[in-house]
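Structure, as structure tokens:
Excluded from the complex is one protein chain; the other protein chains are retained at their positions.
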Amino acid sequence: MSEKLNVVIWNEYRHEKHDEVCANIYPEGIHGCIKNFLKTDESLDITLAALDDTDQGISPELLEKTDVLLWWGHMAHHEVSDELVERIRQRVYAGKMGLIVLHSGHHSKVFRSIVGTTGNLSWGRDQKEIIWNLMPSHHIAAGIPDHFIIEEEELYCEPFYIPQPDALVFGGWYEDGYIFRSGCCFTRGLGKIFYFQPGHEYCRSFYNPYVQRIIKNAVYWVKPADIGYEIPEGCPMIVTKATDEFNK
Amino acid sequence: MSEKLNVVIWNEYRHEKHDEVCANIYPEGIHGCIKNFLKTDESLDITLAALDDTDQGISPELLEKTDVLLWWGHMAHHEVSDELVERIRQRVYAGKMGLIVLHSGHHSKVFRSIVGTTGNLSWGRDQKEIIWNLMPSHHIAAGIPDHFIIEEEELYCEPFYIPQPDALVFGGWYEDGYIFRSGCCFTRGLGKIFYFQPGHEYCRSFYNPYVQRIIKNAVYWVKPADIGYEIPEGCPMIVTKATDEFNK
Amino acid sequence: MSEKLNVVIWNEYRHEKHDEVCANIYPEGIHGCIKNFLKTDESLDITLAALDDTDQGISPELLEKTDVLLWWGHMAHHEVSDELVERIRQRVYAGKMGLIVLHSGHHSKVFRSIVGTTGNLSWGRDQKEIIWNLMPSHHIAAGIPDHFIIEEEELYCEPFYIPQPDALVFGGWYEDGYIFRSGCCFTRGLGKIFYFQPGHEYCRSFYNPYVQRIIKNAVYWVKPADIGYEIPEGCPMIVTKATDEFNK
Partner (left out) sequence: MSEKLNVVIWNEYRHEKHDEVCANIYPEGIHGCIKNFLKTDESLDITLAALDDTDQGISPELLEKTDVLLWWGHMAHHEVSDELVERIRQRVYAGKMGLIVLHSGHHSKVFRSIVGTTGNLSWGRDQKEIIWNLMPSHHIAAGIPDHFIIEEEELYCEPFYIPQPDALVFGGWYEDGYIFRSGCCFTRGLGKIFYFQPGHEYCRSFYNPYVQRIIKNAVYWVKPADIGYEIPEGCPMIVTKATDEFNK
């Protein structure tokens, strides 16, 4: 790992170019907005990436040095190449990169293939959400009160067809009678994944200071661990006995 | 295990004797109400027990043949003897009895000592609750729709200071903006524990057909397993080598 | 679900046709051997399937009525069509079919894509293994002693690059100094998956009565649950409010 943590914020970046409402909320794109609140942390080196960039925003060279990848996609999940998804998947499993999946990314190829899930849920009209802190001692909840309010967010509703998270950190309450597992941690291979519900393209959730703090915390929670040996590729054959090492 | 499943429904049974409102809702006591809907299952042999009975309702002889214990307590948790709690704890850990803890039992000695938790939460006025089915494929959710409504239930609110459940089956939504992990499975030692939120003494939740179905399902989920060997007590010393069994 | 449980035992079925040693151990194929010990249970309706059969052994029609799929593959994982893998994956996630993955199936496309893992491990010479029962109260451990011996099995060695299992039921000890998480339960979507280590094509593990009992137990543990509502496909939009159902 380089001294700074290399963070790539990937955004589908279509809504903000084609829809005036979204453009007004996120004039620099959702990824630009996220960069603006992350960049106050000088230990992060932040790169923006978008679907319509060369290499769909993530060249093999860029991926090779990425420590943490944030992913926001929605209407163009199917356009993301299987080959890119597979490279991301392998890097996460190898423990070389952490992954933060935001909002509608629950249905991205990246989330579905890495976590092993359909990511299906129900959804509805934008409304008030209250985020409850279910695991106040988790790193991702550092500095977060027992609950906070998001004045307007898209309804995402249970049942959410995910495997049980390794840690369920936040739960969402919605005006219309619905709840959602809004902040979920998964470990897959040697990599960590955090899914976070807020972030609809028509809402201002990424300006919420608690949403910002959670995403900052998550960058540090998912970042690669200090693994004590070289992880082999594939399934190596063992030709010695561990017991031969006794009394050496 | 006998052919029938021996179920003991333990109830503090004070509110129903001293408060007319509760008595009108549960004239036979909460335990009596639960018995009424469980007894339609002829494979269950059901015993009622109450705090003010001899041996606080659970003699050593009764405990010795109990397969599943349901526990409802509230204002007299401190009156339950430590010795009874310890006997229940050991029987659950030994895998000889499953435990279902209802509503205000979250603060009982039994729940706190067996699960390892303070069981703390916040609470408030009775109101509408919607129970969401987070794990529709769990045995305890068999036959339960994606959600159902409880017209009036006491507010129990997150953060609920429990260890992460082994399975989080149900989540509760409340009118006033709160959520709760309403149906939680724990495994402790060789025993299973299910905690279920509904069941305030001033509400009619135990008449709700889905609440009834969930409790019925839970009886079968927590019941003792078919363990393949005699579980030793304490920490036995091993005087042979497992490797001596090779080529016998 | 039909009255009988429809079980399909899928086998790559190449070793037993091309290698005399394997053929002598499993003259009817590994799948035939498994069928022989499962068929004593009259509530199972068992179908054999092999890679070189029409439709790679599993036509859409067969899959549509399969409740439990057992999977043994090794040298031809890459030949299994992505389309078949995807159909299996969706059926497991939908909770319509359970999956049991045996031995070298840890590296099958089916296991890797459904669970979300590389399935990597190290391996070595055939040797004595002792299987330890880590969770004696789990359904899959019913009737299994605290440990049992497999006189000869292929070495599979940690680190095994899987997500933490929802339940770790068995652990393996090997002569040469290695251990392995030999019996692992996963829940993905509405489906259940069990991975079990024993079953090398050059070893007689499928004749071991405890291995047989574990596989029998697993058939019942992974089988589809009684889900209480129609699971929607994809992500349906909600157009009403749950709160509108109050006082109906």
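We call the chains A, B and C, going by the order they appear; numbering starts again at 1 in every chain.
We take it that a residue touches a chain if its C-beta (ideal position, glycine included) is under 8 Å from a C-beta of that chain, and two chains touch if they have at least 3 such contacts.
Model, not experiment: these values are computed from the prediction.
Per the touch definition above, the residue from C:26, C:173 or C:210 contacting the chain not shown is C:173. Contact with the omitted chain, checked across C:9, C:100, C:135 or C:155, is made by C:135. Set against the missing chain, the residues A:66, A:120 or A:133 yield one that touches it, A:133. Where chain C meets the omitted chain, the residues involved are 130, 132-136, 146-147, 158-160, 164, 167-168, 171-174, 177-179, 181. Interface residues of chain A with the unshown chain, by the touch rule above, are 95, 128, 130, 133, 136-139, 141-147, 149, 151, 173, 175, 187, 190-192, 224-229, 231, 242-243, 245-247. Think of the hidden chain as still there; on chain B it touches residues 90, 93, 107, 113-118, 120-124, 155, 157, 161, 163-164, 166, 175-178, 186-190, 231-239, 241-243, 245.
We adopt the following convention: only the chains that are shown with their structure count from here on.
In terms of inter-chain touching, the protein chains here all touch one another pairwise. Counting the residue numbers used at the interface between chain A and chain B, over half appear in both copies, so the two copies meet with largely the same residues. Averaged Cα coordinates give chain B a centre that lies 32 Å from the centre of chain C.
Measuring from the averaged C-alpha position of chain A to that of chain B gives a distance of 37 Å. Residues of chain A in contact with at least two other chains: 164, 177-178.
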